[in-house]
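The structure that follows is given in the form of C-alpha cells.
Only a single protein chain was left out; the remaining protein chains are all shown in position.
Let's turn to chain A:
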Amino acid sequence: MASRKKEDLVELRAKLLMGIKRSATREPSLKLATEVLTFLMRLVRHEKYDKVETLLEVLHENGSLITAAYPSEFVIRNLVLAVSKIARDEGFRSDISDATSAFNSLTRLWIDRRKDDALRVPLKDFREKLIDGVRELQTEMETCRENIVRIGTELISTGDIVMVHSLNSSTTIQSFLKDIREKHKLRIMSVQNSSEPLNNDFPVEDYIKLCEAATKMAHVTKVVLSAITVFPDGSCLLPPGGRSICLSAQRHNVPVYVLCAFYKIAPYFLPDPSIIIKHTLPGLPFDMARKFAGRVRVLQPAIEYTEPGLVSLYVTNTTVINPHHVYRIITDYYHQGDVYDSPDFQKDEAALNSEKLGLGAPAHIPPVNDPLKA
C-alpha cells in the first residue's frame, strides 16, 4: 500500500511538471502557485510519516526535485518553504508560559527545539493542524489578488497618469487597473513590448513602447509594476524593461509601486542575479532568423534584477511596505531553520571541517561540571 502511495506521489509530481512545461509563454504566477500548493496539499494529506522530521524531509526532497526542473521559478521554492514553516510551527509547541519573557526570545535564537521531546505535539493533532494550515494558505492565495487590489487602490487618486508595464502577462495589474478605473477618472499609459498583441478587452489611453517610456515619464505621476520575486533586502526581479522604467521614474521623482503577492516574497537572497536570468525566444521575424542562424546570438532575458533603492513601495496582499522593511514580514511566512539549515548545506558539512580547510583543529570544549554531583 505504501509503495502504491509513493507511485501516486511520483505521478502527481510528474503531472505538475508537465503542466508547467506545456505553457509556451510565461503564465501568470497565481496559476503556477495554485498548482504547486495543490500538489503540496496532496503530499501532506497522503504521505505516511511517524515524525515531523520525516515529513519535512519528504517535503524538502520533493521541493528540490520540482525546483531543479524550474530553477528560475522562485514561487515553487517559496511555497515549499511556507508549508515547511507551517509544519514546524504546528509540530513543536512553543512555551506559552513564558512567551513574553526575554528568556524565550533569546533562547529561540540558539537552541534547536526539535531535540526537546516534551514540546512535541501528538501526531494526530499535528496532521489536522497542518492540513488546516495549508488550507488557510490556499485561501490566502485565492483572495490575494482582491486584497492587493483593495490595498493598492488607496495609493492612486483622481487625475493621476499611471504608467504600467507587462499588462498582458500580469492578471494582477489588469484587475488593479479595472478597479481604479471604476473609482477614479485617470489616464493609463501601458508600456508594451513590440511583439505583444494589444489587449483590446481592456481600455488603455496610451500604448507606448519601452523606448518612449523615458520621454513620457515627465508626464507620469505614478508607476505600477508587477514583481516576479521580491528578496528580503527589498530588491526584486521584474519582467524585462522594468528596471529601465524604474530608473526613468527615479530621474523624474515618480513613485514606483510594485505589486507582489505573499508567495513572491522570498526569504533567501540572490547572490548573483545573472545565474538565474533565463532567456526567452528572441521573437525575430522568420527570414531574419534564417539569416542569423549560427552567426548571431540574440539575447532576450525574461527577468531583470532591480535594486531596492529604485522601488518606492511594495504592495502585498496584507500590507504596503517600504523596500527596506521587507525582511520584517519574512518571519510571518518562513522559518529560519528552513532557509539556513537546508539539506543542501548539510551535504557539504563533511567537507567543511576546519582541519580539511587547514584552519586549525576544531575546538574541544570540556564538559560541564555538574555542581549537584560535585
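Heads up, the rule we're going with is that a residue touches a chain if its C-beta (ideal position, glycine included) is under 8 Å from a C-beta of that chain, and two chains touch if they have at least 3 such contacts; residues count from 1.
The criterion applied here is as follows: contacts and distances are computed from a predicted model.
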{"item": "Options \"Translation initiation factor eIF2B subunit alpha\", \"Spermatogenesis-defective protein 39 homolog\", \"Trafficking protein particle complex subunit 2-like protein\" or \"28S ribosomal protein S9, mitochondrial\": UniProt name of the undisplayed chain", "value": "\"Translation initiation factor eIF2B subunit alpha\""}
{"item": "Chain not shown: contacting residue from A:197, A:294 or A:360", "value": "A:360"}
{"item": "Of A:38, A:147, A:193 or A:336, the one touching the omitted chain in the full complex", "value": "A:336"}
{"item": "Residues of chain A in contact with the chain not shown", "value": "98, 101-103, 105-106, 109-111, 232-234, 268-269, 271-272, 308, 324-325, 327-328, 336, 339-340, 345, 348-349, 351-352, 354, 356-363, 365-372, 374"}
